[in-house]
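The complex is shown incomplete by one protein chain, all other protein chains being positioned as in the whole.
Each chain gets a letter, A, B and C, in the order it is written, and its residues are counted from 1.
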Amino acid sequence: MRKICVVITARASYSRIKTVLTAIQAHPRLDLQIVVTGSALVDRFGNIIPYLEAEALPVSAIIPNLLDVESDTASAKTTGLAVIELATFFANHRPDVVVTVADRFETIATAIAAVNMNIPLAHIQGGEMTGNIDDRIRNSISQLADLHFVATENARARLIHMGLSPQKVFYTGCPSIDLLHRYKDRDFDPYEIYGGVGSEPDLDQPYLVVLQHPVTTETGHSKWQIGNTLHAIAALNIPSVWFWPNADPGTAGTAQGIRAFREQHPELPFHFFKNMESAHFIRLLKNCACFVGNSSVGIRECSALGVPAVNIGSRQRGRERGPNVMDCIPDTEAIISAVRHQLTHGPYPPVTLYGKGHAGERIAEQLANIPFILKKHLLPA
Amino acid sequence: MRKICVVITARASYSRIKTVLTAIQAHPRLDLQIVVTGSALVDRFGNIIPYLEAEALPVSAIIPNLLDVESDTASAKTTGLAVIELATFFANHRPDVVVTVADRFETIATAIAAVNMNIPLAHIQGGEMTGNIDDRIRNSISQLADLHFVATENARARLIHMGLSPQKVFYTGCPSIDLLHRYKDRDFDPYEIYGGVGSEPDLDQPYLVVLQHPVTTETGHSKWQIGNTLHAIAALNIPSVWFWPNADPGTAGTAQGIRAFREQHPELPFHFFKNMESAHFIRLLKNCACFVGNSSVGIRECSALGVPAVNIGSRQRGRERGPNVMDCIPDTEAIISAVRHQLTHGPYPPVTLYGKGHAGERIAEQLANIPFILKKHLLPA
Amino acid sequence: MRKICVVITARASYSRIKTVLTAIQAHPRLDLQIVVTGSALVDRFGNIIPYLEAEALPVSAIIPNLLDVESDTASAKTTGLAVIELATFFANHRPDVVVTVADRFETIATAIAAVNMNIPLAHIQGGEMTGNIDDRIRNSISQLADLHFVATENARARLIHMGLSPQKVFYTGCPSIDLLHRYKDRDFDPYEIYGGVGSEPDLDQPYLVVLQHPVTTETGHSKWQIGNTLHAIAALNIPSVWFWPNADPGTAGTAQGIRAFREQHPELPFHFFKNMESAHFIRLLKNCACFVGNSSVGIRECSALGVPAVNIGSRQRGRERGPNVMDCIPDTEAIISAVRHQLTHGPYPPVTLYGKGHAGERIAEQLANIPFILKKHLLPA
Partner (left out) sequence: MRKICVVITARASYSRIKTVLTAIQAHPRLDLQIVVTGSALVDRFGNIIPYLEAEALPVSAIIPNLLDVESDTASAKTTGLAVIELATFFANHRPDVVVTVADRFETIATAIAAVNMNIPLAHIQGGEMTGNIDDRIRNSISQLADLHFVATENARARLIHMGLSPQKVFYTGCPSIDLLHRYKDRDFDPYEIYGGVGSEPDLDQPYLVVLQHPVTTETGHSKWQIGNTLHAIAALNIPSVWFWPNADPGTAGTAQGIRAFREQHPELPFHFFKNMESAHFIRLLKNCACFVGNSSVGIRECSALGVPAVNIGSRQRGRERGPNVMDCIPDTEAIISAVRHQLTHGPYPPVTLYGKGHAGERIAEQLANIPFILKKHLLPA
């Protein structure tokens, strides 16, 4: 049995690789270790423990390490703590492969701990481009990894061009796409299940889904940026379902902006959720009139679903996108006009840019079969 | 005044960038902050504090963080601690640019702390290739850095090919070359100045300089590998000056191998130094008959000096080299025969592969002049 | 010049020892180093940096280390980080004496770092008793300290009884008392200076000051406990000025309780401040009709001022108190009845239980004069 350790640092990463986890767990020759750390343990950023439990996915360890977001040292220190404590986990549980996901600042901690301990490192979702600091983290992790599972053909080409061995870069598609076609209707009441705050607009009317994170290189502007989005949707006065931002630097500004606006405008048809299980989120997304924000959801999931998306600002700059995406600057008027355009246009034809499903199983299969050159076990001749 | 923070984690890095430090300090528009951490603070790996003091270079802070090398978590945990404490240093001293050097495992800590705090990061000696784990660390840091000062034209091409902006990659040559031509004769007595242990062979006879580090992906073999080198030089029975290995994983094995051999063979014409100021080291190297080991010194400094070098094993695989280097596997017979060949051949013509000097000043000048796009200060339109 | 390093981890500690800081700074033979860490750097718990700057007190270093309060590992990890980074500070700045204050969980970090580095440790406010977990932390620090500055005669007796040397235990009074008599009227508008939220009740009417922290051994009840206080004061419907709790475990519950209540009852004559400079806080306190909560302010400052105080629950159990304090359980009815009693009674005669002023100067004088047996410098005969 190969021991595969997957380190999850954020709700978004969990949603993205859920089918990888279930495929590893189901695989007869793989032994799954899940480590949960960072914002993925914090309720207000989306604690994933209940979801893992609901799916009967085993949690090998939790490593609480998120620093209070107020200091600009918080992300560095959270990363440093993660390196230290993941090393201890690896020393105790001796995984054969460590898996890290995407490009959040703490994911590099997983890479560093694994590489420093000579444990083969697999990276999911390398080779993409968003045009911001995430690119640097993502490419940096790609350079550290031994094995790459990429979401698009372009991403594979980019990694190989960057000097990585073609034998180690596998195009599997994005596992976040695997689940998309499993659900169809919005057959649940999100207010009842998830609570949240705000008015409860009628979701049988056309509604928006909004998810806007701070931009890590523009942290001083996060309040102003979310403010423009809030004003734009307020002007449109359409039912909308908002999600709380992740724990990136700048999140305090985004959160403050939302909280202040919400208190001043209780009359608007806005509802705010902290968190939602991905199965529910997908159903909500699939049935919305338009996605608004700067999450990769607008680019990735929405392209496969054909949902119109308005992508705001620089956070996804450079990421491959389908025809469903309309970009705009973080300006109230620009957002209003882009959303209006998308509502008028309506659904787009789905595209398979990010895969056709089964990414989870393909990744598990490779993890079970690839012959690792286990440098640590090389014997003298 | 731009505040330039240089983080030094190992004796070898200090030797390499000494002329960068003096050039920054001499520059009228730069304010130098030096942080010393990792093995660069530990006597038996080469404490650089006395050298900095001797050069009147200012130490802004020491950050002692080296874990006891016995655990295989040590390098990860040292890195994690470095990220945490460098973040605090940056929060207190607010450098405008952070400079990190080369490819040792802890240097990525500097990169991560700087990137997470939105401080522009400059990397010296990116783009080289050695064919081992150092490549991964080095390329990973290059992906995180904003500014690159490279040692060779090939290194520049490699970084640009990897996707980095040509405007940010500067070919300056390697600062370690700057000092080489300043000294000529070995006009000092190393035994008197540096003590050390072992017999004191006559350095007016042809002598070897030996510097062999553990290979980080072959840590279990470090004792066996140094043992082969020790036996080879013993068989040759030539005066030789040995240097202690750095603090990489596996160093305990190398150190043990040296210590045990030395106790058993006090009669051999071997002398062992823990440490030596680079001005002295260069003079010793310049006048030796042959360099032996796996340090980049054999490739880099020796090529510029025309000193014959025997490069053992995989540690420098892939690094650009001049005609002065003869490679061999870590096998006693192979080493004996390679050293014999080089002694017979004698000095080689120097080559300018790694620059022609003045790298330190060029780097300082770029640090003073380049217009940083300070992402953190971007204002809303 | 003796270098005296004072480590401040919370707003409350700063307020308490402000006169010690100014006395050290004014002393001709003392050199003051202030390190600010923990919740004292976080805006929503009371960032003290602006206050230090306003007083021209020098900040030698900030060490941001507060973990996100949601995890029950947060206080331990904040403490661990503090030990690590204070050690680095001490290694760089080599204080002759380190000063730690009172009994918050992170203050033991200061003690451990100093003791492990053989630096004499002075403790302010040892020997008191509150009957909860703080006693353990406080006594534990007393056992580690070399020098003790205590607030009451009883505290001195208790430390000596505990086995500490009488020569090392100095009764100086509590420095928090030093400032009390400097101010008289409430001659400022707190709403204008500090903002805050809620209605702005008329402070020329009799008003309450409320400050209730979570109880660290009852963290699960913090929301319920603050709820009872909120309901009690709401029932009394008296103008009241509330302060945000400190960053102890359980603070999220307290904060949530306040936030929810405030949103539901915007009509009440309650105003909420995050923070207030001590000079202003004292004036506000001095002129209030009654103090309510579980802060030591009710016991310590109010006894010297003769301000009636209602002390709720177990947090101050065992602390020496004057006649001005009425204790009650954290029950709505009990609180209502205690506050009514105190309002009817009116001001009490001040008592000098916690000193008569000049504690700051006395402490500075001892720090300058006491002959430390510097164990680290003992030479062999």
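In the analysis below, contacts are C-beta pairs under 8 Å (C-beta built on N, C-alpha and C of every residue); 3 or more make two chains touch, one makes a residue touch a chain.
No experiment lies behind these values; they were computed from the predicted model shown.
Q: Quick one: which of C:T9, C:T22, C:T37 or C:S71 touches the chain that's been left out?
A: C:S71
Q: Pick from C:Y51, C:F105, C:Y171 or C:W244: which residue touches the chain that isn't shown?
A: Of the listed residues, the one touching the omitted chain is C:F105.
Q: Which one touches the absent chain: B:V35, B:A61, B:L81 or B:M129?
A: Missing-chain contact among the listed residues: B:L81.
Q: Out of A:V7, A:I34, A:I48 or A:I63, which residue would touch the omitted chain in the full complex?
A: Checking the options A:V7, A:I34, A:I48 or A:I63, the one contacting the hidden chain is A:I63.
Q: Using the touch definition up top, pick the residue from C:N139, C:Q212 or C:N311 that touches the left-out chain.
A: Once the missing chain is taken into account, the touching residue is C:N139.
Q: Just the residue numbers, please: which parts of chain C touch the chain that's not shown?
A: Considering the whole complex, chain C reaches the absent chain at 71-73, 75-77, 79-84, 86-88, 90-91, 105, 108-109, 111-113, 115-118, 133, 136-137, 139-144, 158, 161-163, 216-221, 224, 249, 375-376, 378, 380.
Q: List the residues of chain B that touch the chain left out of this view.
A: 41-44, 64-71, 73-74, 77, 81, 263
Q: Over the whole complex, note the residues of chain A touching the chain we left out.
A: Against the missing chain, chain A presents residues 61-64, 81, 84-85, 87-88, 91-92.
We adopt the following convention: only the chains that are shown with their structure count from here on.
Q: Chain C and chain A are one sequence twice: same or different residues at the contact, by the over-half rule?
A: Over half shared, hence same.
Q: What's the rotation, in steps of 5°, that superposes chain A's Cα atoms on chain B?
A: About 180 degrees, rounded to the nearest 5.
Q: So, comparing each chain's Cα centre against the centre of all protein Cα atoms, which one is closest?
A: Most central by this criterion: A.
Q: In whole angstrom, what separates the CA-based centres of chain B and chain C?
A: The separation of the two C-alpha centroids amounts to 50 Å.
Q: From the mean C-alpha coordinate of chain A to that of chain C, what's the distance rounded to whole Å?
A: Here the centre of chain C sits 42 Å away from the centre of chain A.
Q: Two-or-more-chain contact residues of chain C, please, as numbers and ranges.
A: In chain C, residues 64, 81 touch at least two other chains, as defined above.
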